[in-house]
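Heads up, this is only part of the complex; the chains shown haven't been moved.
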Amino acid sequence: MDRIGVVDTMFARIDMGSIAESRLAGMEGFGEHFEVVRRTVPGFKDLAVAARRLIEQESCEIVIACGMPGGAELDQVCAHEAAQGIMLAQVLTGRHILEVFVHSQEEPDPAKFAELCRNRVGSHAVNAYWLLYAPEELRKRAGQGIRQGGADAGPLPR
Amino acid sequence: MDRIGVVDTMFARIDMGSIAESRLAGMEGFGEHFEVVRRTVPGFKDLAVAARRLIEQESCEIVIACGMPGGAELDQVCAHEAAQGIMLAQVLTGRHILEVFVHSQEEPDPAKFAELCRNRVGSHAVNAYWLLYAPEELRKRAGQGIRQGGADAGPLPR
Amino acid sequence: MDRIGVVDTMFARIDMGSIAESRLAGMEGFGEHFEVVRRTVPGFKDLAVAARRLIEQESCEIVIACGMPGGAELDQVCAHEAAQGIMLAQVLTGRHILEVFVHSQEEPDPAKFAELCRNRVGSHAVNAYWLLYAPEELRKRAGQGIRQGGADAGPLPR
């Protein structure tokens, strides 16, 4: 059985990992062809190594790494370092690790922010599934201005 | 038969990968000496690992990695991370991965932006071909102020 | 017996490593299932390689790396480089290295700063313990807005 890794943080203010888990649980083949391995780490700087461990020690084919950076300048530098770590872990392992960050400055309204977060995590759970089992779904959306979280931008008029 | 990889994103608003594919399909030796392997990923941060996979798992000699960063400050930081990942994948694999990014702030007019995009992707498809099969074409243009997308700057007057 | 590494600096103005050590000494299993290996280096740019050495030469399962960056612009660039090194060491070794930095600009009052420092180091010592022996403690706090040092932000209202 394939394994999809999900890792999130105690720092985030929404249980992002559970959103990813429940979305994946609704996909075809769940429990038959693939299962989900879940981890939680303290903060987003711990995501990269946790993803590597999910790939190498837990045999995950792909990982969804969820974080919620704060809006202060120092938080943004830390988010950059966390993202660089996830990039490094991807390139070194040769496996996709989908970085799913929702930045607190993206949306001031708490209810809309929560909706943005749910949508983004859910969409990336689908993307992880497509990367593994349905690359043609990605291919047919090439250049279509697809967004995760808000409305799609759509393709530019020809 | 050699393989040239092309990877692009659902995020972009133009089907950049198809531009690269069609340009390569018009080059000498297409279908005889080389073929094209195409992938699409969600966003530009997924390009680096996809390129590595095209090189190591699909035996591509070279990869063209296409992305379209947005203009917001957060987008620019993400573009920087994506570009660093592509750089890392190149140096680690020892294979060229041509980063073909068209930044939305480069040109406000949609029609001109689309033309810029088509030209840049097409020129880099030619560059990939030259790197593999005609390095002398690159050599004879050394220091000639060649640009991809807009007009060439040309050499400085002596 | 497992080993937990603790590394701190001469540069910091509080003995951060001893805070981590004493917190770990109060955890269940100390001296029976795990022990602590302590190192001190000159400054925070020396932490990453010291952590790698603790993992590879001293067989530590996890490392707590403590630093106290100054507030000047040059200090912040150096802190960024130090943090990138710790990230790199984590991803390369596949072991968690908890970066525990207390930035001098976080709190101007010396007494409150010292309290922030003690709380953050102590909390991360607990996090290190949980990562090794009680991952379910992390899991049940996923998305709960947990902070190290100040008050928890708490989860967003549903």
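As written, the chain order gives the labels A, B and C, with residue 1 at the start of each chain.
By definition in this document, a contact is a pair of C-beta atoms (placed from the backbone, for glycine too) under 8 Å apart; a residue touches a chain by one contact, two chains touch by 3 or more.
As the structure is a computational prediction, the values presented were derived from the model and not from experiment.
Peer 1: Every chain here is the same sequence and 3 are shown, so how many copies does the full assembly contain in this file?
Peer 2: My count of identical chains over the entire file-defined complex is 5.
By definition in this document, only the chains that are shown with their structure count from here on.
Peer 1: Chains shared as neighbours by chain A and chain B?
Peer 2: Correct list: empty, since no chain touches both.
Peer 1: Shared interface numbers for chain A and chain C above half of all numbers used, same, or below, different?
Peer 2: different
Peer 1: Nearest 5 degrees, what's the C-alpha rotation angle taking chain B to chain C?
Peer 2: 145
Peer 1: Give me the ID of the chain with the smallest distance between its Cα centroid and the all-protein Cα centroid.
Peer 2: Going by the distance between chain centres and the overall C-alpha centre, it is A.
Peer 1: Any idea how many Å lie between the Cα centroids of chain A and chain C?
Peer 2: That pair's centroid distance is 25 Å.
Peer 1: Calculate how many whole Å lie between the centre of chain B and the centre of chain C, each centre taken as the average of the chain's C-alpha atoms.
Peer 2: 41
Peer 1: Which residues of chain B are in contact with two or more other chains?
Peer 2: In chain B, nothing touches at least two other chains.
Peer 1: Name, in rising order, each residue of chain B that touches chain A in their complex.
Peer 2: 8-18, 38-43, 45-46, 48-50, 52-53, 56-57, 74, 77-78, 81-82, 84-85, 88-89, 92, 110, 113-114
Peer 1: Could you list, by residue number, the parts of chain A that touch chain B in their complex?
Peer 2: The touching residues are 76, 80, 83-84, 87-88, 90-92, 94-99, 103, 106, 124, 127, 131, 135, 138-139, 141-148, 153-158.
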